[in-house]
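For this depiction, one protein chain was excluded, whereas all remaining protein chains were kept in their positions.
Letters are used for the chains, namely A and B, taken in the order the chains are written, and counting of residues starts over at 1 for each.
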Amino acid sequence: MQIDIQHIAKLSRLSIENEKVEKFQKEMENIVAMCEKLPPMDGDYTAVDPSKPMRLRRDDVRPSLKREQLLQNAPQTQAGCVVVPKVVE
Amino acid sequence: MELFEMTAASLSEKLRKKECSAVEITRSALTQIEKKEEQIGSFVTVCEERALKKAEEVDKKIAAGEQLSPLAGIPVGVKDNICTEGTLTTCSSKMLYNFVPPYNATVVDKLENADAVIIGKCNMDEFAMGSSCETSYFKKTKNPWNPDYVPGGSSGGSASCVSAGEAVLALGSDTGGSIRLPASYCGVVGLKPTYGSVSRYGLVAFASSLDQIGPLGRSVEDVANLYAVICGRDPMDATSAVREYGAFGSQISRSVKGLRIGIPKEYFGDGVDPEIKSAVMNSIDMLVKEGAETVSVSLPSTDYALSAYYIISSAEASSNLARFDGVKYGYRAEGYANLTDMYEKTRSEGFGDEVKRRIMLGTFVLSSGFYDAYYKRAKQMQQKIAQEYAEAFSQCDLILTPTSPSTAFQIGERTDDPLKMYAADICTVTVNIAGLPAISVPCGTASNGLPIGLQMIGPKFSEQLLFNAAGCFENLCGGFGVAPAMRG
Partner (left out) sequence: MNYEMTIGLEVHAELNTATKIYCGCKNAFGAEVNSNCCPICTGMPGTLPTLNEKVVEYAVKMGHALNCKINPVSKQDRKNYFYPDLPKAYQISQFDIPLCENGYLDVMVDEKGNTKRIGVTRIHIEEDAGKLLHDESFAGSLVDFNRCGVPLIEIVSEPDMHSSAEAKAYLETIKSILQYIDISDCKMQEGSIRCDINVSVCRPGEPMGTRCEMKNVNTFSGAVRAIEYEAKRQIEVLEAGGVIHQETRRWDDAKGQNFLLRSKEDSHDYRYFPEPDLLTIVIDEEKIWRLKDELPELPNQKLKRYMESYGLPHFDANLLTENPDKAAFFESCVDKNNCKTKNISNWLLGDVSRILNEKNLSLADTALTPEKLTDMIALIEKGTISVTAGKTVLEEIIFSEKTPEQVVKEKGLAQISDTGALAAIVQSVLEANPKSIADYKGGKTNVIGFLIGQCMRQSKGQGNPAVLKELIEKQIENC
């Protein structure tokens, strides 16, 4: 399988240095080749398991975090908010 | 025998009898860290202050005559992907080089409530992706049995600190073998618990449907005691099982009389080192002499497990690791032109190559047009493997296999070949895929002088059975301990 490594990198928000593209491409193709060993299988697959129903949470308020704590790890903050480069969309 | 070499059980006994103090135990471990850490490199962060403070608290409780938990005053290493409030939690990644969580993982709360002493945050493969502890951004941890060799991964620091006497117990996490593999490489006991029996709240996710936190130690009883503290239903983790758990450590029967041991031929094929095969077969013979019977069972889809594992784990990882984008925490690149550029630079500089490979594999298998051929097929294979295990367990109580097809390999030996690295997990991944519990115990050493691991796999929630059988084996082989080169 030929992998479009640049497309996959873009989707993953990664950029790959030019000198590494070939290496990643080759490695990915080998890994994908290993993954392709899986045989097609019959039978339906649904990702639900009603035998293990999820316990739901009661709608009770719990304390939120203090803003200083919430933002203590943020690389850049201003006016109580996290700062990112200007978003146009 | 010095304090740092003892088991938690005997240290606890000494504390109760006031033959030593908790501070002395912690200092003994800290001294060993001081001596060996430069050579072994088990920790990203050593929590000297946090540890001594806790030890002092324990000593006060002893003085006040309070009832102690079996873990009180016991130095425990915690893998660096488990959040500790106020203490750096890096996942051994540049991406989280400065991340200080404002909250504790549920297991950390449980440890501290049991008065365990958190002695340090253990080095690991970056974001738990690896089998050798070589993908850490900070350092390569060495195998305490021979520092030229890897400790195994990804919980390499957790296994090495226990093996080196730098901690008495440790927490690791196991997504495809990440507790059992380093336990076997470092000659310690490691348990991968049943999926859902230990809360994942506060464990930085690699593959949510496979990850499970588990204990490592130098005796089965210690591992059972630590498991007893960390297991249990947690309302903060929706995947946590709703059930009651017993007190494990005190109830180990150390008997295998009448136990039916399943031997799956798929785990004894050509890929497995003959020395390992014979060590495991010898161990099985010892258990048979104790009254166990053997049954041959078949797990025919084992060959496909690694493929299914890499697809599922990478798919989940690609999504779980998308949040590391330089906005809210951790590393942010400098000098970017716009938002997308910031994302790409941050992620490309913050993640190592192995993490990038897995993110890209995961992105690929989920991307439009490929989902059915990869992800869906892997999930179907997962169901098939789980079914095969269920059938096998209708014929036997436990399944015994090698933990790994080889002993520890040399540092640098497999770093250029991801597939060769991935093969180290061949005996362990099916357990995660089926959500089962499995324990690795040392079962001898190979001609290279390195430990060999025996893996016992049980049905869901059969941890007690695993402790019983592993405890029996521990008695037969005379017990385990700190790696020879690390003893006092």
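Everything that follows uses one rule, which is that a contact is a pair of C-beta atoms (placed from the backbone, for glycine too) under 8 Å apart; a residue touches a chain by one contact, two chains touch by 3 or more.
This is a predicted model, so every value here is computed, not measured.
Displayed chains that the missing chain touches over the full complex: A, B (touch as defined at the top). Although one chain is not drawn, the whole complex shows that of B:K35, B:R233 or B:K328 it is B:K328 that touches it. Checked against the full complex, the candidates A:M1, A:A33 or A:L65 give a single residue touching the omitted chain, namely A:L65.
Between the chain not shown and the residues B:F4, B:Y149 or B:Y201, the one that touches is B:Y201.
If you put the hidden chain back, the residue from B:Q212, B:T363 or B:N468 that touches it is B:T363. Set against the missing chain, the residues B:C91, B:L111 or B:C472 yield one that touches it, B:C91.
In the full complex, chain A touches the hidden chain at residues 11, 13, 46-50, 52-54, 56-65, 67, 70-71, 76, 78-87, 89.
Counting over the whole complex, chain B has residues 81-83, 89, 91, 96, 99, 101-103, 105, 200-205, 207-209, 235-239, 315-316, 318-319, 322-325, 327-329, 339, 343, 363, 366-368, 371, 375 touching the chain that is not drawn.
Definition applied: only the chains that are shown with their structure count from here on.
Remark: chain A and chain B have CA centroids separated by 23 Å (rounded to whole angstrom). Within the complex formed with chain A, the chain B residues making contact are 98-100, 102, 235, 238, 242, 303-304, 306-308, 310-311, 318, 322, 325-332, 336, 338-345, 347-348, 351, 353, 356-357, 359-361, 363-365, 367, 374, 376-381, 383-384, 418-419, 422. Taken together, the chain A residues at the contact with chain B in this complex read 3, 5, 8-9, 11-16, 20, 24, 27-28, 30-32, 34-41, 43, 45, 47, 54-55, 57, 65, 69-70, 72-76, 82, 84-87.
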